[in-house]
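In this view, the complex is presented without one of its protein chains, the others remaining in place.
Up next is chain A:
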Amino acid sequence: MTIKPTWKSTLKALLYLAPALVILIVFNIYPIIKSFFMAFYTDYDFYNDVVFERGFGNFVTLFQDANFLKSVGNTFLFVLGVVPISIILSLFIAILLNSKIKLLGFFRTIYFLPFVTSVVAVAIVWSWIFHSDYGLLNYFLGLFGMDAIQWLTDPNYSMLALIILSVWKGLGFNIIIFLAGLQNINQQYYLAAKVDGASSWSRFMNVTVPLLSPTLFFISIISIINTFKVFDEIFALFNGKPGPANSTLTVVYYVYQKFYEEWEFGLASAAAFVLFIIVFIFTLIQLSFGKKFVHYQ
């Protein structure tokens, strides 16, 4: 099928694309562009949509705001805490599920459940689990003689609680993708590696990891982007607050605060823009890394 596109065929295609395209442009593309410009509005009358002054003032204010810097720090901490643990854990579970076990379908459903459950419902359940007096987690720790931890009210532990929730929530999706990747690896490679004298660890490192690298790469890019955008889990887990003493204030939460609570549209847009740049740089780094180490069959 190498028919050259003509004006007629292009118009026809556009007709089919139009419904989705209109919605995307109105609700996604336009806001993205608009917020990019809004980041440079330093004096703005939003009632009448009049811009008096444009400039880099918002970015200067942003980097002088201790809360913003803290939110960037928190976001990095969150990404660093969630992504590696989530990937390693889900790969481990996927390998277990990929081996010959009984009730495979049952286990797959169990692990996929968190992914399809509403974040709010999940966060409510977890806020009970984390409850300092009646929570399951503290009860469990108590069995080992550990003192009760104020998971949701102690600023030192709130980030940990958030990370635990997010890792658990993200597990299902990663496992399903990893399982699909693992099932694409021909068993003959494992037999060959066995005959070649590879121990089970070497087989994992020399067969599973390289042959799973496209999947690993995909998961790591998706996970990093997703974790940088964290918001719902915080909002639901801490009842609409960014944790005790702003301990789980992330960049998106900061944007939310500036936009909806303080009506600082310029500042909010600038913060969103900074986040975009950060995610963009990370993705570029990963892409160049991927070119080197990812093997596509």
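Some notes on this structure:
One rule holds in what follows: contacts are C-beta pairs under 8 Å (C-beta built on N, C-alpha and C of every residue); 3 or more make two chains touch, one makes a residue touch a chain; residues count from 1.
Here is the rule we go by: contacts and distances are computed from a predicted model.
The listed choices are "Threonine/serine exporter family protein", "NADH-quinone oxidoreductase subunit NuoF", "ABC transporter ATP-binding protein" or "Predicted Zn-dependent peptidase"; the UniProt protein name belonging to the chain that is not shown reads "ABC transporter ATP-binding protein".
Residue A:Tyr189 is the one among A:Tyr189, A:Phe204, A:Phe218 or A:Phe231 that touches the chain missing from this view.
Contact with the chain that does not appear here is found for just one residue of A:Met38, A:Val83, A:Leu179 or A:Val207, A:Val207.
If you put the missing chain back, the residues of chain A touching it would be 186, 188-189, 191-199, 202, 206-207, 210-211, 213, 295, 297.
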